[in-house]
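A protein chain is absent from this complex, but the other protein chains hold their places.
Letters A, B and C mark the chains in the order given here, with residues in each chain numbered from 1 onward.
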């Protein structure tokens, strides 16, 4: 961390600042110039509150040089984290496709889709029982009933199940869910992150719509610093000025997260693009860039049903996507 | 709402779609051209799920023309909503400055600041007992103890108190808090919004970092459709590519929200700018643009204390700001 | 400037880097820690190419601490720059409204509008002869003929005239134009900036749609370092995810630019909002925040003519806006 003092900073206050910094366990190297004084802070600055220092009258600016996250940091944990999810491994040398419908609608629906996606190569099943919807007038999910249907699909296929939690009060319902998903809108619901850190469940943490990669890693840090190291990071598109696609998938986030952190990284091309015909090319890109897995929405839209988002693939389209992904994988950044 | 059918759309499916739309209570006007067919839907489309329609094979695009919010919509409620907060009115012909420290630190601190800001013109007091912090290693607030200190300040000054809730489990602690603040990171915590809609507490709803104005109004709609009409909207800056300021205050959001909705609109120049010397000019701008009030952070930083954010004003600076704001108000968009 | 060396950086290469930095006239202060080495560079770093250093194998990161602009920097020029435009002063203790139509359409149009806006308080006239349009099929402006009409309006009213240049080949036509406007899309047309720096014309430089404030000041620096110090900075809205308004006016840019630079700063609420009814509240906000002037679009749309953008005011609406602005000015950040 580097602190730039103001020109003509009060010497007394500067001494107080230095004393306080030393009390935080930091070494200080002072560079005094004609126009400015720079304090170079050497040591563990991850727990120093940068805003507190910037607030001081004598300080012109503070720049962090080391990453502020620790448990999630590859510098302190060189090996890839591999998470065992009821026997399915994610991270390290594995690659997983997590597939299923956006919303759980009925037992028949989830079971039918689960069987199909398993047949075509998915290793985990996803489905939403609690749905975060922009409008209070839109379908909000089946809730506890939806969770029960997901358990039926799990029993039928043996696939571990991923589902999204929207509030801590729902936690007891997730007892048999294998992976708890934290959605983009809850990425900085810090109270929830801390509580999820006290469980031993794997957590699929989606990047917020306007979250930087550092903020995503800090949210992972919330979970990990509470004791739960089983975090899967998910790039699902960020919000930009471009309106053609629902969001903009930040493809480079994949190699960046893989280099900064040891945690598994998956991508969600369905939510990122919001348009079914764009899912496969975006999925191929994410696999090529080194993702550890993909989240793919699949529906079994019987003719005329008005039930799924425009980003969902039919089982047939999912089969084609999965085949294409498995073919490209050996040549991807991960396995090349 | 306007639905554009694909060229050569299957006639059978088009009929099914039309029948379904009619069953939703909508009138359909068909414009058939050589290259495309347009369905104009007339009626109450606020409860129609636009994504469901867009998902259909025969549909090329859907555009919403009416706003999807209803309770918050000025079209159906022409008069300004005025909320009575323990005797202090917000909205309509009033203007309020809500001031106080970012974080509650001690009884002495909150009481000292509360007395000062009241003296200088604030009508409500704010202070954070639960603090949403990017890093798990930063100070997370005093919690229940902080709420108690806020109650002391209320008792001392008579000012109603605004404080932020971070999770529903904290709701019982907010019993005596006059206004519950929903922070930017929780603006789409829909479960919480619905529950807050069941209380009768005024809710100060902050715009999310990447939330559109329509999404902010839809979140207000969540609260209102659960039965609580006492919502105060807050523009507090959005996230853009500009890094000089912490966020970018969207000044035009104020007249836009005032025209789309009847709810009171306040601005938070402290969080938006993140830099103390920019708070006053930005506050003057927000007042000039027609805001119903301001949220201003004030601290009483004893020399050398490392406790407040760089966006906080000293009581003296707050006095100057308040005086300037009260002078400009009669010439603002609201009172001109 | 601060250079962070990689852990285990090659000592030989580090010495080469230090020697090169010294040859650039910089003093180097080395902070060696267990995990990293920081070089604090003290001196004039405005001409050091930060990317060149970041490219080196041994360098982990470089952070600039001083602003990279010099001629435009208030640190080296404490007094406000006041530009005399054919007798009209901008900057310092003055405030100017620059008004006129988006596009020049006819001699009658510009003359009629010019007389009206002068009567209502404008001190400069604006009109576009060359129009940057997203579509090649949209009206591209009257060109040389439009410039002639503007000169008629100048002769009639005595007001100095501002008009936009789109390419250097048009420069000879701007001989009698008082202020040359560089549009947002040309803010980083560096060849043009350099050539405009060789003229002695005042330049109205608009911020690019995605330009940071530092980049805007660097573009001013291009003009100034070529010898022309008469630069007026213009905040005209940036591109964000919000789609309700055409752009998002960055209101805080006004006090930021005023503090970083001595150049005059004006705001353009017409282009920023794109909606006529939002122009006045946004103009009041810009005046309140300390702007040195405003750019306002005014049209005299005879009934049924399809000729002006939705952001233009009628002369009557402009009169109301100007009156409101003049009333609020004494209480603004600039004059308080």
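Couple of notes before you dig in:
In this section, a contact is a pair of C-beta atoms (placed from the backbone, for glycine too) under 8 Å apart; a residue touches a chain by one contact, two chains touch by 3 or more.
Quick caveat: nothing in here was measured; it's all calculated off a predicted structure.
The shown chains contacted by the absent chain are A, B, C, with contact judged over the whole complex. Residue C:189 is the one among C:31, C:163 or C:189 that touches the chain not shown. When you scan A:31, A:103, A:210 or A:312 for touch with the missing chain, the hit is A:210. Remark: the omitted chain is touched by one listed residue; of C:105, C:178 or C:221 this is C:221. Against the chain not shown here, chain C presents residues 13, 16, 20, 46-47, 49, 51-56, 68, 130, 132-140, 166-170, 185-186, 188-192, 194, 208-210, 215, 218, 221-222, 225-226, 239, 301, 303-304, 306-310, 312. By the touch criterion stated above, the residues of chain B touching the omitted chain are 2, 4, 27, 29-36, 38, 40, 42-43, 60-61, 63, 65-66, 239-241, 243. For chain A, the residues touching the chain absent from view are 210, 212-214, 238, 240-245, 248-256, 259, 272-273, 277-278, 280-282, 284-290, 324, 327-328, 331-333, 336.
The rule we apply is simple: only the chains that are shown with their structure count from here on.
Put simply, the chain nearest the middle, going by average C-alpha positions, is B.
Although chain A and chain C share one sequence, what matters here is the overlap of their interface residues, and that overlap exceeds half of the numbers used. Work out the mean CA point of chain B and of chain C, and you get 31 Å between them.
Centroid to centroid, with C-alpha atoms defining each point, chain A and chain B lie 26 Å apart. Residue numbers of chain C whose C-beta contacts span two or more other chains: 240-241, 243.
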